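One protein chain omitted, others in place.
Moving on, here comes chain A:
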Amino acid sequence: MKLLVCVSKTPETTTKIQLTADGTEIDTAGVQYIMNPYDEWYALVRALELKEAAGGTVTILNVGPADNDSVIRKGLAIGADDAVRIDVSEEKDSLYTARQIAEYAKSEQYDLLFFGKETISYNGSEVGAMVAEFLDLPYVGEASHLEIDGTKATVTRDIEGGEEVIEVQTPLAVSAAKGMAEQRIPNMRGIMMAKRKPLTVVAPVDYPDTTRIAEYEKPEEKGSVKLIDPDNMEELVRLLHEEAKVI
């Protein structure tokens, strides 16, 4: 089986996000990046499980700058065989990213293309479906379970009040949600092997970037909490009336 896992990077989850002065970009100074957890924990690990069960190869693909190599090599440390980075230095929209992936993947004859169900940075979830469309492949989003039997894939999705089980022929694209696999911690051998595995850098194809971020806005900061002594109900009433103005 030939498996492709498309991964993106996202700020480490405890990062305090700051915006640039004009509010059109995230200030990346001092930001630590990790692999998007849905890509790593579920998409990549399920791909590795399928390879371990039936043989084949797992390739990681990322569209981004050279800074992303460290994030990519984490995937190699977890167990992917090789990696490809489509060398794009600036932040681009989902359609552009999807086009680049599709252009690379179209000649590679992958049996399965994996994506995380969404990025936890921008909550984006379009790229997988767009790639499938470009490649004219079936697409199942937010899959919580995936089994392969020959060329038949059985995919389970969590839906409101139950589950939906879909049967579909490979090749296909699938986006992975919680339940698809268990997070793997890279072992020491994997970490040291990662630097010896191939990471190929390819040039992007020309394609227009069709959207532009006009502005980001951060939610208002939460106010501080005031603790009122339970015996001091009068003070509570006063604050609700005078400060919170809810009574």
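Here is the rule we use: contacts are C-beta pairs under 8 Å (C-beta built on N, C-alpha and C of every residue); 3 or more make two chains touch, one makes a residue touch a chain; residues count from 1.
The rule we apply is simple: contacts and distances are computed from a predicted model.
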Choices "Binding-protein-dependent transport systems inner membrane component", "Butyryl-CoA dehydrogenase", "Fe-S cluster assembly protein SufB" or "ABC transporter permease" - which one is the UniProt name of the chain not shown: "Butyryl-CoA dehydrogenase"
Touch criterion as defined above, residue of A:89, A:187 or A:200 at the omitted chain: A:187
Sites on chain A contacted by the missing partner chain, in the whole complex: 16, 18, 27, 29-31, 70, 73-74, 77, 183, 185-189, 191-192, 194-195, 224-227, 235
